[in-house]
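Every protein chain but one is kept in place in this view of the complex.
Then we have chain A:
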Amino acid sequence: MHSDPAVPVVQIQALVKRYGPKTAVDGLDLVARAGITAVLGPNGAGKTTTVETCEGYRRPDAGTVRVLGLDPVRQAARLRPRIGVMLQSGGVYSGARADEMLRHVAKLHAHPLDVDALIERLGLGSCGRTSYRRLSGGQQQRLALAMAVVGRPELVFLDEPTAGLDPQARRATWELVRELREDGVSVILTTHHMDEAEQLADDVAIVDAGKVIAQGSPERLCRGGAENTLRFSGRPGLDVASLLKALPSGSSAAEIVPGSYRVTGDVGPQLLATVTSWCAQHGVMPERIAVERHTLEDVFLELTGKELRA
């Protein structure tokens, strides 16, 4: 069973959600299609509130939310079996064992995954008879992830799925998320890690102060802003004008400080080859050559004027 690819998996229009005097989500629009969508933003941007509204936990103060075409509050009974949910933390009986809880969630679904295979896949077998409260943070995270996918949902919501994980565990989680996509499961994940969004997502929605301020594929978002940069060191006083002539139009070249050069433009393999062959023709050994790609971090900085990990 697949969702109709023409229907967005999540469609949010002008969502407003307030907690007392505080406005957590302030007129947020978001359309997420099949694939992996990352909701990226700093802590307090409204990511979790947005996702929890999609999961039916929060009632919008204004605006509309549709998940797989359904209203998450009024049509919750029809929606719940079709989605998988990973909360930011908790969600498990403190005295339950990992396999016991996972088997239980599996029993609430009609066609669950093979629990033993999933335990194996996520390395939860080593938890043995340990109760949830004594598991490591990473094991608790992986169990929560397993609980989100065990019911074979069409759409999975992962709230900060790799928060607090070591690099190896993060990569294992990313791998599973990619496998989900390959098998036709859509994923909405929140993160404040740029690299996670860049590595994983087909589509990134950057959220700040309760609004989506930019959305697109990581490549498109990174291309959108300032140009990429190539830097190299060489002997001081090179003929920059001659270098510029060799470069495609739209590029720039400058000696920033004596012996340190910067080239900007459409920095790709071709431009790199042009620069190095120019150096070869002029008997210059370019040292410490570096390509600085424009990252989501830069995009975020340009859009909001602040660092993401403040």
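We adopt the following convention: a residue touches a chain if its C-beta (ideal position, glycine included) is under 8 Å from a C-beta of that chain, and two chains touch if they have at least 3 such contacts; residues count from 1.
Here is the rule we go by: contacts and distances are computed from a predicted model.
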{"item": "Name under which UniProt lists the unshown chain, selected from \"Transport permease protein\", \"DsbE family thiol:disulfide interchange protein\", \"Cytochrome c-type biogenesis protein\" or \"Glycerol-3-phosphate dehydrogenase\"", "value": "\"Transport permease protein\""}
{"item": "Contacting the left-out chain in the complete assembly, out of A:G90, A:G128 or A:P167", "value": "A:G90"}
{"item": "Identified contact with the non-displayed chain, of A:R18, A:R33, A:R80 or A:R223", "value": "A:R80"}
{"item": "Selected residue (touches chain absent from view) among A:R18, A:R33 or A:H109", "value": "A:H109"}
{"item": "Of A:V65, A:V149, A:A172 or A:V299, the one touching the omitted chain in the full complex", "value": "A:V149"}
{"item": "On chain A, residues whose C-beta touches the chain left out of the figure", "value": "1-3, 55-57, 77, 80-83, 85, 87, 89-96, 100, 104-105, 107-111, 113, 117, 147, 149, 151-154, 179-180, 182-185"}
